[in-house]
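Pasting a structure below so you can have a look.
Note that one protein chain of the assembly has been removed; the remaining protein chains are unaltered in position.
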Amino acid sequence: MEQIGSYTTIFIALGVGVFCLAAGIFVSWLVRPMNPTPLKMEPYECGEPAIGPARVKFRTSFYLFALVFVIFDVEVVFLFPWAVVFQDLGLFAFIEMVIFIFILLLGLAYAWRKGALRWR
Amino acid sequence: MSNWFILLPEIILAFTIMLVLIVDLISTSCQRLWLGVLSLVGILLTVICLWIVPSGAFGEAFLNDGLARFIKSIVLLALLLVVLFSWDFDKVWGRPLGEYLVLLLSSGLGILFLASGTEMILLYIGLELTTFPLVLLTAYCPADKKSAEGGLKFLVLAALGAAVLLFGFSLIYAAAGTTQLQALVPALIQTGNTPLVLMGLLCILAGLGFKMALVPFHMWVPDAYEGAPTAITAFLSVAGKTAGFVLAIRILATGFPVQVSEWSRIFAVLAAVTMCLGNFAAIPQTNMKRLLAYSSIAQAGYIVMGLVAFQVLGLSSILYYLTAYLFANLAAFGVVIAVERSSRSVELSAYHGLAMRSPRLALIMLLALLSLAGIPPLAGFAAKFYLFAAVYSEGYIWLVVLAVLNSALSLYYYLKVIRAIYIQKPAADAVQPVTVPLALTIVLVVTTFGILALGVYPSPIVDLAREVVVLFLTP
Partner (left out) sequence: MINHAWIIPVLPLAAAVIVALAGKRGDRLAGSISAGAIFFSLIISLKFFAAFLVNPAAKEVSWVWLKSAGNLTLEVGMLIDPLTVIMLVVVTFVSLMVQIYSMGYMAEDEGKARYFAFISLFTFSMLGLVLANNLVMVYMFWELVGLSSYLLIGFWYHKPEAANAGKKAFVVTRFGDLGFLIGILVLGYFLNTFNIIEVGTAAQTGKLTGGLGTCVALLIFAGAVGKSAQFPLHIWLPDAMEGPTPVSALIHAATMVAAGVFLVARVFPVFTASDTAMLVVAYVGGFTAIFAATIACVQDDIKRILAYSTVSQLGYMMMALGCGGYFAGVFHLMTHAAFKALLFLAAGSVIHAVHTNNIWEMGGLIKRMGITGTTMLIAAVALAGVFPFSGFFSKDAILFAALDAGRMDLLVLGIFTALLTSFYIFRLFFVVFTGKPNSTQPGHESPAVMTMPLMTLAILSLGLGFFAARFEHFIVASLGANREILHQHNRLVPMFAFLAVLFGFGWAYLVYFQKAISATLLTRKFSLLYKLLKHKYFIDEIYLFFVRYVMLVVSAGLAWFDRQVVDGAVNGVAWLCRRMGAGIRRLQVGRLQAYIFAFVLGLIVLAVSLLVTHPDVMAIIP
């Protein structure tokens, strides 16, 4: 029974939200003046004129760098909490962390060797 | 923490992966033989270790039981044979072997975790570890447009499937407050079948359906299978499917035994639709890889019936079916690879008159296809027999009738291939016998032996599967 109450609120909120949105668009469509000129139909009325397609190609090297960055990112995410409680965890956690860092290093070495760090 | 010994097979495989990567980094290209040898040794050590380490749980997330061991053995066998398939991959496809093997083994490692996971987050990680190397491998030859296309489609749909599955997990977590599968049962009994739980379950089923390639979540299969290098297609069709089914068994049997009436009904419908669509769509195919892709969809439709009949018989027949399917499918793909090597084609026309050129290959293909169709005394017959009997005894008679009709229907396209091999005349320029390298020969011999042995004398595997499932179902 309790659940019914909570769902009802959600659905009411949803309905009200959709109604407000639709009403706003409808009202503005109803009352607006229709007077288009070519200048008004431009995407932006001011600033740079839009030239060429919106899709721009990026160099894949950006992605490679980003991925290598993620390696260190993840490393730090794990290193911080580990460093905080380092004293309590002891040797076992230390060995685990060494293995972890080794794996990440292996990833870095791989990327390096394969030339992912060279800007071409 | 003390019983990390249970994780030893996985640790060995992970270590092998890193070792292969290191060797690949420091070696020159002429030493590539070591990569394959290293992988084989690693897999073999993993298998041996698998049967040595005791059963037991590692924390609440990882369980090494008989079921896990059975599935892992199947997967590692598939892995072993696929490594042999790709023995001179770099020569044939002109792409590096080191990363290929690393990705392949990583995917296998993911399946090992899927087979043992008893916690939703670990299962999800395992699933990602399984799927994404496969996506990369599918797109491993970007110069080939089909490979790139298949990889992209696979990637997007895998992301969608994983997202839906994860969404389902999160809904279930919202309802039950735990991600541990065993703990779900009492929690869900308490909440009852609220819309939240049902929607979560539904999303999980959809995610599983993607992995098992059930209609309508199967759309990626033909394109990915066709685009991937053939050895990877073989791995996808065997190990990928096994992963999906073991995931389903784990999640549904451990986490949702109470809701069995809900999902078994859904699976019954999906099974019916899947086998019909797979078989019908396979009929007009002229590309062997696409044909086998649709055939594997149809096979998934049969196997899912074992989940419908969710009892000892049903589950153990799934395990047996997967074993039989492994041998038959890898044998068929082995012949496809052999023909592809010599004629650079996977079209059906490349098989015309194969019986005259290479009678042994033709015979292996015949056995493999007849086993897939379920003709006695081959492995596929015993598998279908047990599966259908299990479903029949659970009272889904309409499903069994449909499955039998579908088996007859599947003969249509299997025989089409056999007709091409045995009756049609070879093209004028294709008269040379197909040469088969040693590694491939080993695979073909092993799989052919498996097809025959499992068909003639299925009892040992059947008994093992039954024992494993009984232990699994009685906590």
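Order of writing sets the chain letters: A and B. Residues in each chain are counted from 1.
In this section, a residue touches a chain if its C-beta (ideal position, glycine included) is under 8 Å from a C-beta of that chain, and two chains touch if they have at least 3 such contacts.
In this text, all values refer to a predicted model and were calculated from it rather than measured experimentally.
Engineer: Which of B:A57, B:V92 or B:L160 sits in contact with the chain that's absent?
Structural biologist: Residue touching the absent chain, from the options given: B:L160.
Engineer: Quick one: say which of B:I121, B:A148, B:A389 or B:L473 touches the chain that got left out.
Structural biologist: Considering the complete complex, B:A389 is the one touching the chain left out.
Engineer: Which candidate, B:L63, B:L184 or B:A281, sits in contact with the chain we can't see?
Structural biologist: B:A281
Engineer: Which of B:F132, B:F217 or B:Y351 touches the chain that is not shown?
Structural biologist: Counting the whole complex, the residue in contact with the absent chain is B:F217.
Engineer: Of the residues listed, B:C203, B:I232 or B:A465, which one is in contact with the missing chain?
Structural biologist: Residue touching the chain left out of view: B:C203.
Engineer: When the complex is taken as a whole, what residues of chain B touch the one chain not shown?
Structural biologist: 152-153, 156-157, 160-161, 164, 193-195, 198-199, 202-203, 205-206, 209-210, 215-217, 219-220, 222-223, 262, 265-266, 277, 280-285, 313, 382, 385-386, 389-390, 392-393, 409, 412, 457-459, 462
The definition used in the following text is that only the chains that are shown with their structure count from here on.
Engineer: Between chain A and chain B, what is the gap in Å from one C-alpha centre to the other?
Structural biologist: Comparing mean C-alpha positions, chain B is 34 Å from chain A.
Engineer: Considering only the defined contacts, which chain A positions touch chain B in the complex?
Structural biologist: Within the complex, chain A contacts chain B at residues 3, 92, 103, 106, 109-110, 113.
Engineer: For the complex, give me every residue of chain B touching chain A.
Structural biologist: 1, 18, 21-22, 25, 194
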